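All protein chains but one are shown in place.
Here is chain A:
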Amino acid sequence: MPQNEYIEESIRRHGRRLDYEERKRKRAAREAHSAATFAKTVHGLRAKLYNKKRHAEKIQMKKTIKQHEEKQATKKDAEAVPEGAVPTYLLDREGQQRAKILSNMIKQKRKEKAGKWTVPLPKVRGITEDEMFKVIKTGKHKTKQWKRMITKPTFVGEGFTRKPPKYERFIRPMALRYKKANVTHPELKATFCLPIISVKKNPQSPLYTSLGVLTKGTVVEVNVSELGLVTTSGKVVWGKYAQITNNPENDGCINAVLLV
């Protein structure tokens, strides 16, 4: 019975077959050819996948080549610039570099300032009532059509009790109720799964806001006590607004970005 490292042992004792190295070399040499044939003949989904993979590989290859080249390239040292008399066109080299950084900083600040009073998603696609509500036929002969079922994800507060079914105009299905959202902190670049407290505003209509419909662009209040954010006065913040950035009805989850 072969046991332990019997393969290595056998190679050590008897060696490999005589043409092992040659075959290995030849296989490596042919690899490009076989890959090319494959790339030419493959089609459909596999081709897509293959091309994507190959694309990524090529990018990686080019990057590494570039890195190597950079290593080899001689860099000019800033301190090696000869002191003393320098022609005018060379005077501001360092200063210019610095100016560029400054201007970037200014841009950044402006951007931040502008962003403070806007939301990440200023515009949303309009959703018609047809899309939002499904008409439910009721009555003995299924002739009454005053009931609606909401076909989008909703947030329903904790203490909510349904009205008696006979009078319930809007039905929010249990399967489409959500309690938590994946909230990204734009500065920390980290995502947390936080409980939703309420729906602040649905840009589509005030009706949807009151029904707690969660669509793309909806602003919700989330519980950020886990994050341990503190106000300037030292109090712990626990409610913050976040805007939904995905289509929850298509993704089955809610992704939001924290409004800071």
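FYI, contacts are C-beta pairs under 8 Å (C-beta built on N, C-alpha and C of every residue); 3 or more make two chains touch, one makes a residue touch a chain; residues count from 1.
To be clear about the criterion, contacts and distances are computed from a predicted model.
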- Between "CDC20/Fizzy WD40 domain-containing protein", "Nucleolar GTP-binding protein 1", "NOL1/NOP2/Sun domain family member 4" or "UV-stimulated scaffold protein A C-terminal domain-containing protein", choose the name on the UniProt record of the chain that's been left out. "Nucleolar GTP-binding protein 1"
- Among the options A:L18, A:A85 or A:A175, the absent chain makes contact with A:A175
- Among A:K66, A:K107, A:K134 or A:K179, residue touching the chain not depicted: A:K134
- The missing chain sits against chain A at residues 1-6, 9, 45, 131, 134, 151, 173, 175-176, 247, 249-253
